[in-house]
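Worksheet: one structure, shown below.
Missing here is one protein chain; the remaining ones are kept as they sit in the complex.
All chains are identified by letter, namely A and B, in their written order; residue positions are counted from 1 within each chain.
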């Protein structure tokens, strides 16, 4: 719960701080990308807060050593 | 806010940021890691690492000269074309993201082990990320100038730490010199080379912002590598001389133990909380530079005109990632021992060297020159 709140608060702050840049004409790509990243972050954070089992993003680093783990 | 392209950093700021990112989290984790491998010869390992680091500095400096106003990822895109370049860019974006997550885990584990036991990791990461977000939103020029402000304080505190420990030195803890054996010393120096020097490769993402004097920038790399390497050397030497190899192996954060050891008379003691400034600053700058590179890479892939608005969403993504990525200290140790050396080698040694080799071909060089952005 707290994670959802923190995340929403964070995004609200982002929107408030950057609203002028976000809504500028001809910057649609920026807006979409920012929203997508923000929502992804919010979803992940909320899922973590709700104890949903999530894959570890750092597990991918094992690809650099040819997929072997440990 | 100024549009991008206007941020400019001087050679001196460039050098300082290299020093900070080189010392980074190494100042905290290297003494323990190297103590476990090369024992009392950790300082020898570090000397070897500095020698390799200077060779690396040469390679990076050469690359810096070739890149012009393109960043490292930008140069790859220019050479390989949009699709292949973007794919490679995504690999690097992931790499930068993983590094920030590891640094967040590092600082929260440290704070929770040594200073604030009951504070939740979220709170520490959040506090850290708020500052990173602020840094990203203000832009590179601002945080480069801030580094210039912090540097004298950093050096002064570092010297203070070193000088105050002089009375505690026990010279015989160095013996037997080179007793750990050459393979162990080499292994230790590889760790320092990877975590310190290779992970400074992030400097290659700053090329679009450098002032035009490329000669000064190249010598800044050498100076930065040497300064940072020597400071790590001094820390490792003090760890061996003051704490002894057993304590280095036992405690997770020997550098913190060093700060605890300061005791001059019965009044100048218990300074560790103050000296924590040292590694907070370096870890912060390393994380900031990597976040900045992540933001820069994404904006280059998507060809954004303004990348600063990504700052806040990216930081939220890092906060979420930081929470789910490192469940405990064993996972972290496993990560830095088994995964990160390969990650460093491939991304920050393999990538730049390959690019340098490619740019030895005149056709490739011409292609790169044709795609230089106009001077802004």
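Heads up, the rule we're going with is that contacts are C-beta pairs under 8 Å (C-beta built on N, C-alpha and C of every residue); 3 or more make two chains touch, one makes a residue touch a chain.
FYI, contacts and distances are computed from a predicted model.
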Name per UniProt, for the chain absent here [options: "Small basic family protein", "Spore germination protein GerKC", "ATP-binding cassette domain-containing protein" or "Na+/H+ antiporter subunit A"]: "Spore germination protein GerKC"
Visible chains in contact with the missing one: B
Among B:250, B:329, B:349 or B:364, residue touching the chain not depicted: B:250
Hidden-chain contact residue, picked from the options B:119, B:305 or B:328: B:119
Hidden partner chain, residues of subunit B it touches: 113-120, 123, 172, 175-176, 179, 243-244, 246-247, 249-250, 257, 260-261, 263
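Going forward, only the chains that are shown with their structure count from here on.
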For subunit A paired with subunit B, centre-to-centre distance based on mean C-alpha positions, whole Å: 24
Touching residues on subunit A, where the partner in the complex is subunit B: 3, 6-7, 10-11, 13-14, 17-18, 21-22, 24, 27, 29-31, 33-35, 37-38, 40-42, 44-45, 48, 54, 56-58, 60-62, 64-65, 69-70
Residue ranges of subunit B in contact with subunit A within the complex: 1, 94, 97-98, 101-102, 122, 126, 137, 298, 302-310, 312-321, 323-326, 334-335, 338-340, 342-343, 345-347
